[in-house]
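To start, the structure itself, in structure tokens.
Just one protein chain is left out here, and the rest sit where they should.
Chain nomenclature is as follows: A and B, assigned in order of appearance, with residue numbering initiated at 1 for each chain independently.
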Amino acid sequence: MSNSHEISGRREFCFTVNGERKTVPAYPMERLLDVLRHQLRLTGTKEGCGEGECGSCAVLMDGILVNSCLVPLLQAQNANILTIEGLAGAGLHNLQQAFLHCGGTQCGICTPGMILAALYLLKKNPFPTIEDIREGLSGSLCRCTGYMQIFEAVEEAARRQTSDEV
Amino acid sequence: MNNSSIVGISVPRKEGQDKVTGRAQYIDDIVLPGMWYGATVRSTIPRGRIKQITFGAEVAWDDYVIVSAKDIPGKNCIALIAEDQPCLAENCINHPEEPILLLAHADRHALAKAVNAISIEYDPSPAVLTLEESERCCDIIWGSDNTFKTYVIQKGDIDSAWAKAAYIVEGEYRTGAQEQLYIENNGMIAWFDPEHGITVWGSLQCPYYVHKALMTLCQLPAERVRVVQVETGGAFGGKEDYPSMIAGHAALLAIKTRKAVKIIYDRLEDMAATSKRHPSRTRHRTAVSKDGKILGGTIDFTIDGGAYTTLSPVVLSRGAIHAGGPYYWPSVRITAKALATNAPPHGAFRGFGAPQSLFAMERHMDRIAQIIGASPIVVRQRNFLKPGQTTITEQAVREPIDLEKLLDRALELSSYQSRKESFAEENESGEIKKGIGVAAFLHGAGFTGSGERYLGSVVGVEACADGAVRVLVSSTEFGQGTKTALSQVAAETLGLGYEDVDVAPADTMEVPNSGPTVASRTVMVVGSLVCSAALGIRHALRQSGWLGDSYSPEEFRAACRNYVAAHGALRSWSRYEAPPDIFWDDEKHRGEAYAAFAWAVYIASVRVDLTTYTVSVDDFVALQEVGRVLHPVLAAGQITGGVAQGIGLSLYEKVIWQNGRMQNSQMTNYIMPTSLDVPPIRVFFEELGNVHGAFGAKGIGELPIDGPAPAIANAVADALGAPCDCVPLLAEDIFDILTTRVATADRSGSPSR
Partner (left out) sequence: MRSNPRDYQLVAPGTLHAVLSLLAEAPGKWLPIAGGTDLMVLYGAGKLAARNLVSIWSLPELRGIEVLPDQVRIGAGCTYAELREHPVIAREFPLLARAASWTGGTANQNRGTIGGNIVNASPAADSLPALLVYEAELILVSVRGERRVPYLGFHTGYKTTQLAGDELLRAVCLARQFSECLHHTRKVGARSAQAIAKVAIAALGGVAGGRVQEVRIALASVAPVPLRLFETERAVKGKSIDKCLLAAARRATVSEIRPIDDIRSTARYRSAVSSNLVEEFLRRLSAGAPI
């Protein structure tokens, strides 16, 4: 019965994830989130709400922070995606270190999206005020920390990043 | 021995690297070979009988495995305290979202449509939806009188208190349901084979609760049920009892399909179907002397348990014991009731009844102050419990707590006096009204009364072949830092480095039952057992001659390696034993309710905008005495997180019910605080030391959710000059309070003579 609704077959989609070229067979309306998690097994990107409210599924798409639960795969065709798995180099990224040091991660489920939101914030605004941080992270919900230690982590990362550049 | 202290230092969180890199594996990240996916078909009515179930023709049902109550090998219940809650409803429906059928399919995308294609016809019965309807007993939906449990706590001679009173102050206070809203939804994977029995992996707090429930449901002996907790993305009590239900469902599907089956709830299902904080109603009637001393009183504490018993009797007990706050009551009678309604069962949520009854107590203290014409500060000072006095359960306060000093420090930290004065001036004009409110409270750590004795928790510590030490506990990590804190305790006890110690995965095949990870008991109770089990390892190493009287960490590791090579595994066990001088009467709720209390004073500064009736918290001071702080960063994180949840409970988080069903089961309409909604939360600790817990630590996890709601409601009442006796206080509620204040002002207090 379900075949009568099958109107758009699977086909191959290409994009770059964490610097690697990927080709996946998929339906065009599959959510980028599901393709990352299920096909590519990049499970660091989390689903918290499935409606773009919690930010747990945030990734960078062509340098822009997006909620991957709201991106149909077709729109990620040929895009350059960064997920939490692509952040660390030889060692932890500055932000990852700061989150660890300041207590910015507790249960950890919001952490990947939160770190990517912080990364995007610092990219656009390397010297954020506390108000900038509060606003920049307001699309990422955390139920454990009450946000204070996340703010501290972003402030610390910003300090380290600027002192590294100096 | 290594003298550098580990306890008191903010060492890196054990599983922290995995969390910040995305490597941590939560239940939805795990895929087993050939795994199928499960879904739940649920009731849409609050009460009635199932007449007929129809499977729509648009679905190829042969591709699905369908489980109903008839497929249950054992008893159709979720075994916990009572056995009244079915795993799958057979005929009777007692709440919306009650599970009726289970479906499994190889393609996870094939489930939603199939669930929708099943239509269930009901014979509806009248539903009981509020505490008042349940009390009236017009419809009996549980037992003989809709009452899951009643407790009466009686202390002293109340009759003489009324006679001596200068004022009798009455008040009624309410709190709403609150969703735990862990960001990781519930999920389980189950796998079955006839030889090994059932194995489940999941997001959960209490492996042995799930273990017990599965033994009953699947009729399997203990050794053929295995429960493994995987990384758990927040819980807050919300993964204390309901995971047994989901594990049961996954297990039933696994048994029938003979495949691994994964059930992951989406947010809509998780919010609508799983447990929330019990809604409550508390009525105070208090005899007060002319100078503001409490002489005695009655407290009626009633909670809405939903449709089945689940944890309501225990929530009720803790709420009742905390109902008198941190004050001395010469006499009191507390009548506590948990009632049934046709809503999904309410369950554990951080604080476990105490936030509800403490909200009432602390609002009531402000009402007493208002009625006798004293400041809220003075009324609290006059009534604080002092060492040597007894609590409402007649437990003597043995800790050297000085609540007046704690209050003074909090007042100073929050600039209380100067704010009070400047707010009074500012509030004379303009549309912004500012207020400041105080809450003083306590929270008992560990299970209540004889609870720990009944639990008889067991902890193991193991010396490994590579020289490392492993802590064996079923106590779980879900963000609070269990693994880190217990590793610190073991390392400190043995004089080892933090990196020399780890905590074994919470797998019932590997670890003993150290009790559930609830009730702020892990560091205090389990931590103490970790100390003694660790000492057992050292003793064995010394006895066997592999370890000298003094040693370096390297020598200790070598001793472990040598011992294991020579003799095989070395494990040391420690079982909880109640101190001999502890008295507790469970029937009368009298005696030593808790081994230790944590104490706190929280102060909130708020502003209310009279153009929009919205409240925002401008400043929040959280000062507490929790014994020794083992890990400053983790401890502060517990407090700020609890305060933020408390701000949610106070101002944002309202469950909208219709016919027993949550209407706003999405993150877009159930409103939790964002990073823009929290004030600076300023955390301070007093450390008095405590003999009970590991290195003097007491419980900390639940304390911080008790204080924000009364502190904020008191601050809003201060700003508006109007009583705010229900939380949450949404803008619409503030508007209602202000537009109906003439009708209700001061209805509640009257001089008695």
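By our rule, a contact is a pair of C-beta atoms (placed from the backbone, for glycine too) under 8 Å apart; a residue touches a chain by one contact, two chains touch by 3 or more.
Please read all numbers here as calculations on a predicted model, not as lab measurements.
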item: Interface partners of the hidden chain - shown chains only, full complex considered; value: A, B
item: Option from B:Asp677, B:Glu702 or B:Asp718 whose C-beta touches the chain left out; value: B:Asp677
item: Residue numbers in chain A that touch the chain omitted from display; value: 2, 5-8, 10, 26-31, 34, 50-53, 55, 58, 64-67, 69-72, 74-75, 77, 117, 120-121, 135-136, 138-140
item: Missing-partner contacts on chain B, residue numbers; value: 108-110, 112-113, 116, 266, 268, 431, 610-614, 616, 652, 656, 663-664, 668-669, 671, 673-677, 730-732, 735, 739
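Note that in this section only the chains that are shown with their structure count from here on.
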item: Distance from chain B to chain A - Cα centre to Cα centre, in angstrom; value: 30
item: Chain A residues within the chain B interface of the complex; value: 1-2, 37, 41-51, 53-54, 56, 83-85, 87-88, 92, 96, 99-103, 105-112, 115, 133-135, 137-151
item: Residues of chain B defined as touching chain A within the complex; value: 10, 12-13, 15-26, 28-29, 31, 57-60, 110, 113, 180-185, 231-236, 266-267, 478-481, 633-634, 636-637, 639-645, 666-668, 672, 674-676, 678, 680-681, 683
